[in-house]
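Complex shown without one protein chain; remaining protein chains in place.
For chain A:
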Amino acid sequence: MRKATISKALFIMMLMMFLVLAACSSGSDDADDSSSDEGNGESEDTGSDSEDTDGKVYDIADFSPIKEGEPMDGGNLNFGLVADSVFAGTLNYNFYSDAYDSEIIDWFDEGLLSVDDTFNYTQDGAATWEVNDEGNEFTFTIRDEVNWHDGEPVTAEDWEFAIEVLADPDYDGPRYGDVTSIVGAEEYHDGEADSIEGLEVIDDKTLKMTFKHATPSLLSGGIWGYALPKHIFEDIPVADMSSSDEVRVNPIGMGPFKVESITPGESVTFSKNEDYWKGEPNLDTVTLKVIAPETVTQALETGEVDMVDSFPTDQYPDVEESLTNVEFLGTLDRSYSYVGFKMGTWDKENGKVAMDLENSKVGDVELRRAMWYALDNNAVGERFYNGLRWNATTLMPSFYENYHDDSIETPTYDPDKANQILDDAGYEDVDGDGFRENPDGEELVLNYASMEGGDTAEPLTNYYIQSWEQIGIKVEKTDGRLLEFNDFYDRIGQQGNDDPDIDIYSAAWSVGTDVDPTGLWGPNVIYNFTRWEDEENTRLLEEGVSEEAMDLEYREDVYKEWQEYMVDQVPVFPTVYRAKLAPVNERVVNWDIRDEATELERYEVGVTQDEPVVAE
């Protein structure tokens, strides 16, 4: 219940942020070196020798996501926000757009609705709800004891006000899309109505929301659950809200901690909110500061910070032993890396994908499948990431326990099979240059866009190119180098200006709390970078959010079918799933790093002693 609703906009934004953070490199322990006393004659074998000696492989199952204990009363916690740059400081759920800001807001504000471990809304949050039989009309009741930090009660009007602000034409944040599902929100946005038809304040604490369609997505993060204190923001014009002092200097919330002071871009001090509705927090104060990724290890070692929001997993093997004062928590990350194939462009006028298989070099599904068979992702995971990433199978990571289907057979490393597929499909080396030509006998050179970011980006890209070379597919890097992150996304089409030269690309995707994958695969979404459109795919996507899909089992079946279909069609293929690690000082207890955490809440976090434990 720490994070109640995680919206779709956050989902998209997380993709962006996450790509920045997607750094990872493997490191092997340098202490052991068995190959040094071998003769040159055995150099052939040395490769396999080092396999036994230097590659420590970890398994995410060995990590606990949770640290429990008996805290002392009070105390101060130092929290490190790992970031290369300063945080933007838009500290309100209704306005922020930056993952760092959200990390800060989580300390002092929270959603009215809480979720369970499958991200469906529960009745344990600050608001409880009832739904009608059709599933499109919700009646929320806010608990009486829920107050803003200034003592004013959180009311149904505050909630209505938040949604009105998001739908206001002057609203300058990224969340309008989260409320369009409410009846009348679009009319309000276009100025055709004075109020939102689907919102009805019944009394001080009761709000009724009517949605256009009943879909299972509503219950898993599809409802905007963040109120905005009307008594504070009432007099501020909507256009000025996001830059107002009430958002940037004295932000207010209803969470377990209050903002004490902010040093813009650098740090935030919180003190406990004794009036918090779930109970008094354990800690007296929390100090949050920005830490550069390069100095995380040092800061943890000296106890300068007790914990950080995310730890660069590539550093883990090197520091695992030296950080004796820290326990590493770990869990599955919600993201996966994938290789995508460009099969068309974006039709800006109609706002839909324009697939063109004829002219796409990768329009042939056999070629795409062979390229999947060519990659040894288990070796990549073990060698580059020490087992903290591993071979991905379907497009729904195992993070979605209900939906992920283990039983689907997906291509794994098998170069012979890849060659076989290509031979059968007519890709043959006609001119004898070592690379295959396409079935028409024309030269086939694929242009591969890959993004810089993180240490292993370059060797990994080259490894993929080499692997494809092994099966005779010639692949060249776009511009002969890795692309800068913004340039990369522009060119694969985040604004719809697809670079026609790009044939394949690799990127990463952070999945939302709602399992519905339309945001990446629908025919009308710009983030469908492959520009692949398919009737069956569209049908399955629609089925997944239809009314029948309110039935969990039905929905599971639909998405299992979808996963299988995507494995069959290979518009993209996932390469690796990821783990995330979070180091926590020995003195910190009751911390849970899972997004879907339900057992421990933020107000329960505590410390066991006044001073942080320092590494020996």
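Keep in mind that, in the parts below, contacts are C-beta pairs under 8 Å (C-beta built on N, C-alpha and C of every residue); 3 or more make two chains touch, one makes a residue touch a chain; residues count from 1.
Methods note: contacts and distances are computed from a predicted model.
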Absent chain [UniProt protein name; select from "Phosphoenolpyruvate-protein phosphotransferase", "Peptide ABC transporter permease", "Cytochrome c oxidase accessory protein CcoG" or "ATP synthase subunit a"]: "Peptide ABC transporter permease"
Contact partner of the left-out chain, one of A:Glu186, A:Asp356 or A:Asp487: A:Asp487
Sole contact to the chain not displayed, among A:Glu304, A:Glu452, A:Asp490 or A:Glu542: A:Glu452
Identified contact with the non-displayed chain, of A:Asp318, A:Glu366 or A:Glu542: A:Asp318
Contact partner of the left-out chain, one of A:Asn359, A:Asn462 or A:Asn524: A:Asn462
Interface residues of chain A (partner: the chain not displayed): 25-28, 30, 33, 35-36, 38-40, 43, 46-48, 50-51, 54-55, 294-295, 297, 314-315, 318-319, 376, 379-380, 383-384, 452, 455-456, 458-460, 462-463, 466, 477, 479-482, 484, 487
